[in-house]
Structure formats: structure tokens, C-alpha cells
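Here the complex is missing a single protein chain, while all its other protein chains stay put.
Up next, chain A:
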Amino acid sequence: MTNTPNTQPSKALNQPFDHRAIREQFPLLSQAHQPSICYLDTAATSQKPHSVIEAMNHYYQQGNANVHRGAYQLSAQATRDYEAVRDKVQQFIHANNRQQIIFTHGTTSAINMVAHGLTEQLNCNDIILIDGAAHHANIVPWQALAKRTGAKVMPIKLTSNGLIDQSDYDAKLAMQPKVVALAHVTNALGTVNPVQQMVSKAKAKGAITLVDGAQAIAHIAVNVAQIDCDFYAFSGHKMYGPTGVGVLYGKLAALEQLTPMLTGGEMIKTVSFQHTTYGELPNRLEAGTPPIAEVIGLGAAIDFIRSQDSEHIKHHEQQLVCYLQQQLSLLSNIELYGVELTDINSTAMPNNSRHNIGAVAFNIKGEHHQDVGILLDQQGIAVRCGHHCAMPLMTHLGLKGCCRASVGMYSNHDDIDRFITALKEVINILV
């Protein structure tokens, strides 16, 4: 993983790191906010810093105009601000060209855009290979594509602890799938796929590759040029930005070949009642008035992330996940999922790519995740309890669901301690 070119060089990790200052930038988590919430559900959505909220406010109060059309100054400024975010995203994920950045409404809409856009390229002999631990957003659009084209969806098998079985992946790649859709980091377990290596193998077989980066983008430096996938999708709201905006990155040739899912304004070149020609990328895939304020908010979120010391943040989050796993594994009634036990027990900081990112999934043995969630909520703890939009993964693990605690850059050891204390109380009540 490389740093983005414009970030300041990392301070040495032994330099003081003012975590409190970061946390204070998030109004909902600041000390002024009462009652204080223990927020461990960043994987569902992150909290938003002042700067993001302010950027959106500022747009509505001082800069509100539609983009790409007005001849007047206000619209020209809105267009400049909107398009400047495309450049920021391009730099942030190391894309080669600004036209490769398509604004969407989120990861789900980005994946749907690709799955819909490929309809004319698939037929009944094709295989769509999907991640067995995927979020429903990276399963259902492919099922719909398969239904439209007669192609077959095949899930990649998982190991007993929920990681992709790489030998099954190799075996299925030998069947020359037309599409390979992977998660960068899984949402339910926080496990990391070696996407660069997996994409490279898929490309060698001629597959079109898509990586769902929703759970990766806030936690690790993403370099799409290095991953070399055809498509990479992520959401703004999981990276300290607003809801309602996301990004589809694509290689130019791959994007050019997508049939637009949405047609209408903004995306056309000429329209007559007989014939319409579509415009150039990226507009061709951005029909209708885009979520302008949200895109501007996303730009502020990228500025915010890049203003932090990325190495410190990464180290801080990994420490928290590690501490969370260690504290959970000390409780006798807890089952952890998708975790390498050797990682937990090692005293060294985990550096290998197999280490979970951002999230830890668990259950209290024999207890229903909903009971646990209710009793944690009673104590002001926000965690997600359910199937995590990954029912096939839950089925594979033999679970009805599980609880997931997830962290962001603003999380701290107190959050984890408070959560563990509350969980002990839950165990006390239930067991």
C-alpha cells in the first residue's frame, strides 16, 4: 500500500498522536454530545466530521445551483466544485484519468450499474464468479444479470472461518468466468482478500473484474491502478462522507462498454425523437442531476482523511481491532468469526494482510444475536446484530446471524472497554 502523493510524509509512529483532537471533530462523538454513545458501528456508516457537514451546508447556503448547464456564475462555480471532487477521488484512489471516476448513489448503485451495463456482453454460456462472503449488494445484482442473460452465478467456496478458499478460486477460474466479483474487505467479518493477486489471476483468464471496496476505502490506502481491476466501487458514507453518494471507478474501455442503466438528462450528446446519442464519459454514466451537495461532502471527507497522518490512523485502527479481539477472546462465552487465532495471541502488531480490518464478528455461545444487541443498546452501545446483508456467509458459518463491532479513526480504547464491560453485563444476564 502506498501513500497518496499529496499527503504529508508520515511522522514516525513514536511521535505523539493526538487522537482526542480527531475525535473532537465529530460532533456526535464529541464530549459535548450527551448522552455519550459508544459507537462501534462504523462499518454500517461512519460518523461525519464538522468539515463535511460544513461543506454541505456551505454549498446549500452559498453555492446552490445545478451543475453542467447554467451560463451564470453560480452554476459555473457549482460545476467547478463538483468536478474538483472528481479530481480528488482520482488522486485518492490513484486512478489514471478523471473520466474513470463516476459518481453514483453508493456502492450498491455502482455495482448495479456495472451488472446492468454488462447485460449485452453476457450470454447463457457465461459464468459469473462471486465472493462467497459477499454483501448482498455484490450478489443480487449478479443474480439479476444472470436471470437476464442466462449466465450462471457461481460462488467461490469459503474456508471454515469464512475466508475465500483460494484453491476453489483457482479451480473455478479454470472454467473461464466472464465476470469475477470480489470484496476487498468483507463487511460481516472484516476479513481481507488479497485482491491484487486475485484480480491478476482472473485477468489472466480474461475475466472482467469488480472489487467492492465499501469496507476498505476508509481503512486502507486503495490503489486501483495497482489492483488493476476493471471496476472498483465504494460509498461516501462509510468514509466519513455523506450518504447518497458513492463512486464507481472503471478502466476507460470497461466503462465505455457499459450500457447506461439510467438515461435522460446530463448523459446525452444529441436527442431527437428518432435518435439519441450518448455523451462522453463520465457524463454518459451520470444521468440526471447528480447528488451535488453529497459529492461536495465527499470531497471534504477526502480532504479530511488526507489531512490525517495515514500511517498513524492505520496503526491506531489495527491496534483497536486487535485489542477488541483480545478482550473478546478473554471472555469464555464468546465465539469469534473470521479471525486467525494466531493473530489474536501474538503480541506483535499484526501486519499481514490476513488481519481483519475495521470489524470483529462474534456471538455469545448459544445466545441469539438480537438478545445481545438489545441488551447492549440498553447500555448505550451501538453495534450491529443481524445477518449483515450476507445471508449466504451466515449459512456457511452455520449462524442465524452475529454481532459485529466495528471501528473508525475516531474510536478509542475507552469505547472498547465500555463495550466489553457492557458485554460482560449481557453475559451476566443471559448466561
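In the analysis below, contacts are C-beta pairs under 8 Å (C-beta built on N, C-alpha and C of every residue); 3 or more make two chains touch, one makes a residue touch a chain; residues count from 1.
Basically, contacts and distances are computed from a predicted model.
Its record in UniProt calls the unshown chain "SufE family protein", which is the match among "Sarcosine oxidase subunit beta", "Formate dehydrogenase subunit alpha", "SufE family protein" or "Putative aldouronate transport system permease protein".
Between the chain not shown and the residues A:Leu28, A:Val271 or A:Ile374, the one that touches is A:Ile374. The chain that is not drawn here is touched, among residues A:Ala76, A:Ala225, A:Leu262 or A:Leu430, by A:Leu430.
Residues 367-368, 370-371, 374-375, 377-378, 385-386, 400-401, 425, 428-430 are the ones on chain A that touch the missing chain.
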